[in-house]
Each structure stands twice: as C-alpha cells, then as structure tokens.
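Omission of a single protein chain aside, the complex is shown with its protein chains in their original locations.
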C-alpha cells in the first residue's frame, strides 16, 4: 500500500449523542485511497451511526471530518456526495417506477430548456456507468423489473456519477447470491484499483478477510482498534468485537431433559426451506444458526401458523397437528417472539400492560369487560420476573429502551404459559447489558421445563444459550451439533454451505 | 414509459388495461345503440368528458406525488362564480366583450391560489393532504356560498355562453382545450424534471430527500396545477351553462378520483400516467353517454361506476400480490 498518501477520508474524535445514549464516543477512523477498510462491530456498536455521520445525514457533536486534508462540514447527503463521499445503503433507496438511469441521476437529472430532461445525455452517461459495472441491463429499464442484485447495481452505479473519493458499502451482500457477490467484489476491486477508498461494513468474517486491507472495530460506540488484515486472525478480531475471548461456555449445567415436545418431519415450503426435520425436548434450548435468508424465520412462522408448508408434519407431544393460524398455534402452546420487535412484536402506541396481555385479552374478561386487576396481576408478575424497567404499566412502550421492549414481548408470550417458546433474534438492537440478561433468562426458562428454540445470526449468542445447534444454509439444515461437540469453525463452515465431509 | 416504440399493441394494452375497457364499452355501445356511433356524439363525449377530465389531469400529478386533493369540486365552483360575476362588475361595464377577459383571468388566479394554499399547508405543516384538502373542501365551498349569497349567477354577456358552442376545425373548442391540456400535462409529467421528481417523491420519499430533491416545492406546484385546472374546468362549465350555481362541482372529487384510479394511478403514489388517466376519464364518459343514449336511468351509472372501481381494486390486488411473500397477515 502507498503509505505516503494522505488519507482519502479521516474522522477524528467523532462524538454523537442522542437523548440518553452516547452513540459514538470519540471514534477515529481513516481510509486511504485505494484501500478497503472494513468496519466491524456488533449490532448497536455504532456502525450505522458512524456511517450516517459520514454520509452527511447526522451532524457529529464533536470531532472533525477531514477529506483530502481539508476539514469539512457536511449537512446533507448531497454535500457529502459533492465532497466525493457516497453511501450505498443496505436498504435499497430506489424509486421503483422510474428507470434505472433516472435513479442513478436522481436529484441531478441533466436539463434542457424549459426544465425538460435531457434524455440523450442521461442514458448515455448512465449506460456508460452500467457498462463499467458489467451490468447486463441498460439504463432504460424500469427498476421495479430488475432483480434485487441488479437493483443493488443501480445503487452502486449512483456512486460513480461523481468522482468518488470514498464509497461506503453497508452490508452489500445481504441480499446477493454467491454469483452476484463475485461481481460485486470485482467492482470493489476495480474501484480500489482506481484509487477510491472503500469503507466496507459487514458481519461476515470470510468476506472481510478476503476483501479488506485493514479492519477497524467498534464496540458500544467507541473505537477499539485497527488491525491490518494480513497480520490478524478471526479470533483477534472477535475478541476486539465482543470484548473478550469467545465465551463458549454456557451459563448453567445442562438440566435434565424431559419428553420430546415438538417434532418436525420433512417440512418443506419451497423455495424458502426444504426437508426440515428436528425435534425439541422439554428443558432444552435448540439454537438455529445461519445467515439472514437461510429460512430459519420462515420455519418459525410456519410453526406459528403464519405460513402453510407444502408438505411435512408437525407433531406436538407425539401427535400430528394442523396449525392454520396463530390462534391455533397459541392453543397448542406454541409462542413466537418475532424477529422484528417494532413491526411484529409490539403495538407501539399502546401501553406496557396492554401489549403484554394482548394475546389473552379475551380470556381475561370478567363479564363483558376486561378485568383490570387480572391484567395488572399478570403485568406485575412478569415485570418482576423479567426485571422490566418502566415507571408504570401506563407507559407507552414506544419510549422504552430496546431491551425493555424485548422483555415485554417475551413477557407477553411467557404469560401465555407456552410449552414451546420460539425466540427469533432475541437480542437484535439491544445493548450488551440487556443481552446477557436475556441470555440468562432463556437458560432459566429451559431449566423450568420450556422447550425453547432460539433463532440467531450471532454466533456467541447461539453458542452461549443452546444445548443443541441446528446450522442452516439456503433453506436446508446442514448439520446438527450438540453443545459439547460444536466448534466455531465447523459452525461457520456449515452455515456457509460447506459440508462436513468437504472439510479436510 | 420512454421506449414506447418497441412495444407491441397487445403488450401496451396489457400495461394499460383501462384502454381495453374503453375499447370494450365503445364496441358495446356501438352495437347496442343506433345513436352512439356518430361523429356528433363523439364530440359530445369529448365535451362532457372535458370537465372531469381536466381535473383528473391535475389529480394524476397530485396522486403520483403521494397526495390527494378533495377540494377540487369546491375550487371549480368558486372559479365559476368568479368568472360569471366579475364580468358584470361596474368597472368593466364599458369593456364590451373584453369584460370576459379579466373575469376569466381572475377565476383562474383564484384556482391557482386555492391550490397554492393547499400545497403550502401540506408542505409547511406536514399535515396529511387528505385532511388538509378535506378541510379546504368544506372551507372553499363555504366561501362559495358566502360569496354568492347562496344563489346562482347568470352570465349577462352572451358572448360568454356562446363560447362553448365554438369549434376549432372539426372539434368543439372545449374538447380542444381538454386535449391540449392533456398533451401539456403529459409532457410535463413524462419529460420534465419536475414531472420526474414528482414520481420520485411519491415513489420513495426518503430516497428523493436524500438525493436532494426539494419535496415541498414540487408538492406545492402540483397542487397549484390542479387548482388551476379545476378553475379552468369551472370556467368552461359555466360557459356551457351560462351560469354558476353554488352547488356546482359537488361530488366531482369522487368522479375524478375514480377516473384516475381506473387509469392505474396508485393512491400510495409513485405510479401512474396521463395516458391511463385519459383512458379512465373516457371510460366514464363513454359509459355515461352510452347509458344515457340507451335510456338507462342515470342512477345505474352510479352503481356501475362504484362496482367497477371496487372491481379494479380487487383485480389489481389479485395480480400484483407480491409484497406479502406468502405470509398470512
């Protein structure tokens, strides 16, 4: 690497606070021209906030942004773009009914007289960019007709409309197939060769180690260090990320296992998942580990009656059951703590108690009315049990912290006295302290005889809470591990689609 | 949108199903009524369509922009009242036929102003356009009643009411005005930066904001366009009647929205075009005209129209159900 160069972009001592949270606490970061600099950190570590600062969407409270040696202030994404800093969003920010070319030049359409769009120039320029990206479609195509991967290409093409100094990729591979990834990596290498600084944000270690030159790690909003990729290994990075060596030990000794409560045989719902078979016993935590889109959430939704499977059987206590709707699932003692707390778990405009008692509000009636005392009893019980911090049951859940919101959702389902508790991404977007509380809680629940399924994309989490781990890749179960035999390597290989036999 | 050339007629029809419907009702009434397939009747249809059609052009812009305007019927009545009343103001008494000019200009200006007020409120307060224009619908109608003293105005200058009988070549002048406006609005929407940004704001507002598109002014301009077109429509309607009644344009917002939705414009914004809207307007126009010729009481048109609107929504949902991905919610 060219060490004499100025950094393309440099952040010095960036501080950003939100009411009650110090999201970024003196973060330093720099990216050299022609370098791929990976930014790593757990959910909530401050990566997305840092990116938004970079892209001009947030203003830092303290600290400096220096581009090519000059301190700058960027108050809007446009200004950032004018400075040559382009953010490629994780969630596509395209206008579906417009052409790819119009999306590429959104907000900067070339003009002719009377405010007319200069289509010739627009298509010429955008097609030139698309060609450079080796795209097999042209700028005239309407975006809604493109595949997700091609839509992402349009998003990337936007970065090339200006003479970009720095391009920030936020989880760009989340929705791409392997073949599409290869193309993306070529583009990144091409940008790199042309002296553009790349900031690459991802959870996937393998990608980071193949692509990046350096790695910077954030934890809890603060800077934890920068490593040169060539001189480090996954273990060191992980240690920086989670603040300790990967803790493979589980919290409690394995409790005595009961009968098999839930069994699934050859469940298929093409193309989401195929041929899924597993079982869960009372007192056991089964972890489902895999990448986003591996089909884990869809299995949970099927078990909860929100999806119908094409074929296969579900057995509760050894008896075949049909689950046609969530009320069916609830009646069978299945509960689901969904993946997206705010969209699926809570009615944000309602108070804590009403959210918690929502599934059973019909059963709490005395006469035609909901019994307030019965509700309060349930709420108080689980507030105490789960240590939910809220001034009163009247508090709207919207204002609670992520951890407390999640506990309300968990409380909601525990109060239904389920036999099978499915928890999807239990600690997403939750601070570290609450995380370990929730982990302990899940272990404790198993100890009380619940059959628990935990779906997670975070390896430490799965390793910590599970008695058994089911590794999924691309809609199939790759391997099943018991807690004693699992290793990090084998787990990573399983969820990347590498079969056990292929590993030397 | 821009590459219409390489598309076969069949495919084009698939994308604009409303024109298939237009064709269908056209053939139906041609067969069922002796009086339908007649050049004079076609002129009639165009003239009858022009009133709702003009407003529908503006509504297409506003709805693609992600808003809605319920106040158009009231704006139409207010403009009509001004157009007829101002002619007879004492200060223009000696102007002869020229007294029509300031009257019409003022009427159009009033429409522009009403649109600007709606647009400005939506922009600056962030209150939903539905609520803003619902309020305006009541308020402007109230203004009409207060201004007219709840009575009708009659045009004293016969040149005014003769205007609607004029023709430009083979076409009645009202039809010509409508078609010219259609062309202009189509060009604005499909060719200008304002038009394209209108799609962007309605299709993905956050992306538009991030791309530096100024959302507010675009919305305001579109509200002004619809205000202007509603006023124009009111002026033309009053020339046809030679009068302006305070109840003019009642329920027009419903007809207009029906026409625009039939034409394929999405309520949620970001999708639609003038070609579809023209189809929607013509479908309603032909339906009303044809049923009238067949001496079906006008009431049935309401029932049929309502049913068609709901059917279109249902079919649209059936064929475009992609978002839920099989999840039963």
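In order of appearance the chains are A and B, and numbering begins at 1 in each one.
Here is the rule we go by: a contact is a pair of C-beta atoms (placed from the backbone, for glycine too) under 8 Å apart; a residue touches a chain by one contact, two chains touch by 3 or more.
Criterion: contacts and distances are computed from a predicted model.
Hidden from the displayed complex is a chain whose UniProt protein name, among "Nitrile hydratase accessory protein", "ABC transporter permease", "NAD-reducing hydrogenase HoxS subunit delta" or "1,2-phenylacetyl-CoA epoxidase subunit A", is "ABC transporter permease".
Touch with the chain omitted from the figure is made, among A:172, A:197 or A:338, by A:338. Interface note for the absent chain: among B:14, B:32, B:101 or B:127, the touching residue is B:127. Hidden from this view is one chain, which touches chain B at 70, 121, 123-128, 130-132, 134-146, 149-150, 209, 214-216, 250-251, 254, 257-258, 261, 267, 297-310, 313-314, 317, 328-329.
Remark: the residues of chain A touching the chain excluded from display are 304, 306, 325-327, 329-330, 336, 338, 343-350, 354, 358-359, 361-362, 364-365, 368-370, 396, 412.
Just so it is clear, only the chains that are shown with their structure count from here on.
Between chain A and chain B the centroid-to-centroid distance comes to 46 Å (mean Cα coordinates, whole Å). In the complex of the two chains, the chain B residues touching chain A come out as 1-3, 191-194, 196-197, 199-200, 203-204, 206-208, 210-213, 270-271, 326-329. Within the complex, the chain A residues that touch chain B are 57, 76-78, 93-99, 102, 106-109, 111, 114-117, 119, 140, 142, 269, 272, 301, 305-308, 325.
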